[in-house]
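As you look at this complex, bear in mind that one protein chain is not there, while each of the others sits in place.
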Amino acid sequence: MFKFISALFCLFVLTVAVPVYASGDAEKPPQQEWGSNGILGTYDRAALQRGYKVYSQVCASCHSMERASYRNLADLGYSAQEVKAIAAEYTVVDGPDDEGEMFERPALPSDNFVSPFANRQAAMYANNGAFPPDMSLLVKARAGGADYIYALLTGYDEPPHGDELLDGQYWNKYMPGHVLAMAPPIADGMVAYEDGSPETLHQYSMDVSHFLAWVSEPHMEARKRTGLKAFLFLLVFAFVMYGVKKKVWADIH
Amino acid sequence: MSTQNIDHNDDGETRRDFLYLTAGAFGAVGLTSFAWPFLDSMNPAADTLAMSTIEVDISPIQEGQSITVVWQGKPVFIRHRTAAEIEQARSTDLKDLRDKQVDSDRVQNEKWLVMVGICTHLGCVPLGQKITQPKGDFGGWFCPCHGSHYDTSGRIRKGPAPKNLTVPNYKFMNDTRLLIG
Partner (left out) sequence: MSGGERAEFKNPVVSWIDERLPVFSLMQKEYGTFPTPKNFNYFWNFGAIATVMLVLMIVTGIVLAMHYTPHADHAFGSVERIMRDVNWGWLLRYLHMNGAAFFFIAVYIHIFRGMYYGSYKKPRELLWIFGVLIFVLMMAAAFMGYVLPWSQMGGWAATVITSLFSAIPFIGEDLLHFLWGGFSVDNPTLNRFFSLHYLLPFVICAVVFLHVWALHVTGSNNPVGVEPKGKQDTLPFHPYYTAKDTFGLAVFLLFFAAVSFYTPNIFAHPAHFVEFNPMVTPPHIVPEWYFLPFYAILKAVTFDIGIPFTDVVFVSAKLGGVIAMFGAVFLLFFLPWLDNHPVKSARYRPLYKKALLLLVVAVLALGWAGAQLPEGLPVLVGQIGTAYYFAFFLIILPWLSKNEKALALPKSISAAVLEENKSKAQTTTGTAT
């Protein structure tokens, strides 16, 4: 009976999981070893901080991250003072003041990340009509998640023979349809690391993908911890109930 | 029925009772711990808590002026008191007060009076922040809803309010910046 039910369940899962990769002709991104994988996976704080550095120095010039706020950076291991200093580097428009005027002030930890463009239209206008997607949920909004981000960042290549590209188009092995409007964003040595990690495209891509995974799912660690407790509790409860059921039914069969 | 059998039954019964109790306890503990996330979700969320402190630049406030800032969704009165107001607040006899509190317990720096601007009667916002507004019989604030009069230290002097205006947690970060909350 349970075999039958779990078989049904597996079939359901398959039917659901298959379509995610069913579309597009792009290669499936290879799986990377993330510290966040597994039942008790956690984010690597040092990698997150490096990833934030890559995001803020490279990605943030085009990509917004409007669902996250500066105070969330405390999760990366920054102190309250550091978070405040990071936030203060940005300017937000607030108001109206007593005279009815809007005014600019330095961002506070409670503010959301400041977007590079005022709105979608401005972002598209500045980027040849292509909209740089918001990054707060990007890892969850792409099939393949962090693996896909890493693959995309490292998957730029010359187009295969016969594929002609227009101006402002680039070819990527992992992009669905292969053609995208984003130039290769990072290269070796572009961002300075203070902790001695290699300043390579590979390392930058790993770190920023890890960081984006965190922004998409900041409560992953709490979720897995709670999950383990809930699962173990239910497991023991199931055993106890099995005992109770056996005992109750003992005189029947 | 032999004695052995009865013993056997007793054992069985104890074991059964034990199982039932365990199952019941598990169910109760499980349901109770499961209820916590639902209740806790109604507490202030992280973004709300992040707004629970504010910093105020008090350098532009001249002596005799007041400003109102919003803190946790409530008005906070910050008044730069004049020497006369300070004198009046300090010289008041405790006997005349409903909610007995000396002025020095209500301020950190006698020049600056910081209070939550919510009448302790039924939650209206008292008048007296603007020069054009009535300040009540004691030169402080006057609540128009039910006629409570507060003095220059924000203490209740007349009317239905039971308590002095609340002083929030705050500290001077330096001479010109105030951290409330």
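What to note about this one:
Each chain gets a letter, A and B, in the order it is written, and its residues are counted from 1.
Rule of thumb we're sticking to: a residue touches a chain if its C-beta (ideal position, glycine included) is under 8 Å from a C-beta of that chain, and two chains touch if they have at least 3 such contacts.
Not measured: the values here are computed from a predicted model.
The chain that is not drawn here is touched, among residues A:Ala46, A:Val92 or A:Ala143, by A:Ala143. Touching the missing chain, out of A:Met102, A:Ala118, A:Leu166 or A:Ile252, is residue A:Ile252. Within the complete assembly, residues 23, 27, 36-38, 40-43, 45-48 of chain B touch the chain that is not shown. Even with one chain removed from view, chain A keeps its contact list with that chain: residues 1-2, 5, 8-9, 11-13, 15-20, 22-24, 39, 67-68, 72, 133, 136-137, 140-143, 176, 216, 218-219, 222-224, 226-228, 230-231, 234-235, 237-238, 241-242, 244-245, 248-249, 252-253.
By definition in this document, only the chains that are shown with their structure count from here on.
Taken in their complex, chain B has these residues touching chain A: 15-16, 19-20, 22-23, 26-27, 30, 46-47, 50-51. Looking at the complex, you find that chain A touches chain B at residues 69, 71, 109-110, 233, 236-237, 240-241, 243-244, 247.
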